[in-house]
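Only a single protein chain was left out; the remaining protein chains are all shown in position.
Let's turn to subunit A:
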Amino acid sequence: MNRNPVSESRFARAALITIALLFLALFILLPLFAVFSEALKEGFDDFAEAVSTPDALAAIRLTLIVAAISVPLNMVFGVAASWAITKFDFRGKGFLITLIDLPFSVSPVVSGLIFVLLFGANGYLGPWLAEHDVRIIFAVPGIVLATVFITFPFVARELIPLMMEQGKEDEEAAISLGASGWQTFWHVTLPNIRWALLYGVLLCNARAMGEFGAVSVVSGHIRGITNTMPLHVEILYNEYDFVGAFAVASLLAGLALVTLVIKTVLEWRFNLHHAGARH
């Protein structure tokens, strides 16, 4: 009775693969296909027209701005937080890790309401902001804040387990050889974590562009000003403009696909470059 656990019978293997593929096709490929086919139902001209209306262009621009601000910020925050957590010993570390997870566990609607509570007209800072004519909520800064909050854990959560596993021997060696803190980070830590970092950034970006709940609460839905792409999709759908809604949705899905392709290409190139060069 000496069965090897990795050598299942041929039948079981085939069955498992079929089930996995069927599941993928049914729950991922089919909906994706439906989005694109619905978008192009009335022909490419209608699609092009739907994504080039001023409101759609404004939504696309806003989504890109929000991602362009929140993703680099969270990349820096995430690296700093994971560096601090994994390379240093201090009291309250566990609490800090829990705090980083908070945006994951809180419902996005609540995340949005937090900002209404802070910056709304009746919020803690609202009266002061109104006096100085600073607009946070129902304007672009509020949307960026909510997105940064929601996407904060992605980079840190990818890095912390990896950096914990890697330990701090490499860094200690570098420092004992006379490297400065910055040199250590740039030449030792960063190369070690690059794949996890890249993966975290891509996930962070996907969520930053796709976030609906929290952004919906703080946006105010002013057309052409504070509507991001997901909000614009909902509005078009509610206005019976199904082609328009699916056109913008397919654009959003397209952005996600592009992100995945970039990730794959980068992985492939780097593996080619560094095969043999690294352990």
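Keep this in mind: a contact is a pair of C-beta atoms (placed from the backbone, for glycine too) under 8 Å apart; a residue touches a chain by one contact, two chains touch by 3 or more; residues count from 1.
Here is the rule we use: contacts and distances are computed from a predicted model.
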Among "Glycine dehydrogenase subunit 2", "Sulfate ABC transporter substrate-binding protein", "4-phosphopantetheinyl transferase family protein" or "Phenylacetate-CoA oxygenase subunit PaaA", UniProt-listed name of the chain not shown: "Sulfate ABC transporter substrate-binding protein"
Touching residue (missing chain; options A:D101, A:E172 or A:E239): A:E239
Of A:A81, A:I100, A:V116 or A:V155, the residue in touch with the unshown chain: A:V116
Selected residue (touches chain absent from view) among A:I114, A:I137 or A:A214: A:I137
Residue ranges of subunit A at the interface with the undisplayed chain: 54, 58, 61-62, 64-65, 67-69, 71-72, 116, 119-123, 126, 130, 135, 137-138, 186-187, 190-191, 194, 201, 220-225, 235, 238-240, 266, 270, 273
